[in-house]
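One protein chain omitted, others in place.
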Amino acid sequence: MGVRILYFASLREALGSEGEQLELPAGVASVAALRTHLLVRGDAWLALSAPRIRAAVNQVLVADSATVTDGDEVAFFPPVTGG
Amino acid sequence: MGVRILYFASLREALGSEGEQLELPAGVASVAALRTHLLVRGDAWLALSAPRIRAAVNQVLVADSATVTDGDEVAFFPPVTGG
Amino acid sequence: MELESISIRHADFDVGAEVEALSGAGTAGAVASFVGVVRGGGEQRDAVLAMTLEHYPGMTERALADIVVRARQRWALGGVRIIHRIGKLLPGERIVFVGVAGRHRHEAFAACEFIMDYLKTQAPFWKKEETAEGARWVDARDSDDAALARWQG
Partner (left out) sequence: MELESISIRHADFDVGAEVEALSGAGTAGAVASFVGVVRGGGEQRDAVLAMTLEHYPGMTERALADIVVRARQRWALGGVRIIHRIGKLLPGERIVFVGVAGRHRHEAFAACEFIMDYLKTQAPFWKKEETAEGARWVDARDSDDAALARWQG
């Protein structure tokens, strides 16, 4: 299945990427599984494993156990600091 | 001793007076005594005895037991409703 | 910029300019403000057509200055600006402005509400409403005394 992934702020800078379109293998069907899937890419991607990095699926904040399905927009970012 | 007395808002209207300069007899030396002194003037002055009527001496809110001395400015008024 | 401004007047005020004066120095990160407006304009027979604000000149300024002193004893504040209008006002017109600058928003919010709660119950202003049925002095509200009591617990 295909998902659109977005990275923001310090995480975007650490990864050198604003996001990507990605085909996920069967079995990668949650935010937690997606993190693990991306971590194997190399040391820079350890930034994604920090517990403070939050996730949103389809623009709603979710826990790591949240399901990811075909066509979803998944975003990873550090704690927000607006206002 | 002489005091300046001021009346505000609904009390001013009930008494038909914005205030007065008054010579007080010996013994009238507190806010409570001043109220009693004024009450004997007639029925309209009963407005002054309502417990909700507050008093200020020299522009500071006080209790009825507060002292009144020569040259003081004493004001009587209903609860405030600004803002 | 003067750290404090207390103004009693007939003329309207410019909310943008007041907030600008509070934030202008660039050291305050937070400005909380309150604007009170004459309600009214309803269809009922007792709808408010106009309001007249009376005050006790001299004591008003003292009372407001004292309220600001109390607020500064509780919180580290930047500028504080208070404007209260007097005279005749129509529905929709502004009555009062209280603005407080602080380093952090919680202080600014708390001090602004504190000043309004004290102003409502301690500053010598009185409102008289005009309606189609005649004029009436506004009654003090128990809820205002309750609001004040929160700070005195």
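When the chains are written out, they are named A, B and C in that same order, and each has its own residue count from 1.
Please note the rule applied: a contact is a pair of C-beta atoms (placed from the backbone, for glycine too) under 8 Å apart; a residue touches a chain by one contact, two chains touch by 3 or more.
A quick note: this is a predicted structure, and the numbers were derived from the prediction, not measured.
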Which displayed chains the unshown chain touches: A, C
Residue among C:V15, C:A50 or C:A140 touching the omitted chain: C:V15
Hidden partner chain, touching residue among C:M59, C:I86 or C:A108: C:A108
Absent-chain contact - pick from A:S10, A:S49 or A:T67: A:S10
Contacts of chain A with the absent chain, listed as residue ranges: 6, 8-10, 52, 56, 59-61, 75, 77-83
Residues of chain C in contact with the chain not shown: 14-17, 19-20, 23-42, 91-92, 94, 103-106, 108-109, 112-113, 116, 143, 147
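What we mean here is this: only the chains that are shown with their structure count from here on.
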Maximum centroid distance from chain C, chain identifier (CA atoms): A
Gap in Å, rounded to a whole number, between the CA centres of chain C and chain B: 26
Gap in Å, rounded to a whole number, between the CA centres of chain C and chain A: 48
Whole-Å gap separating chain A and chain B, where each centre is the average of the chain's CA atoms: 73
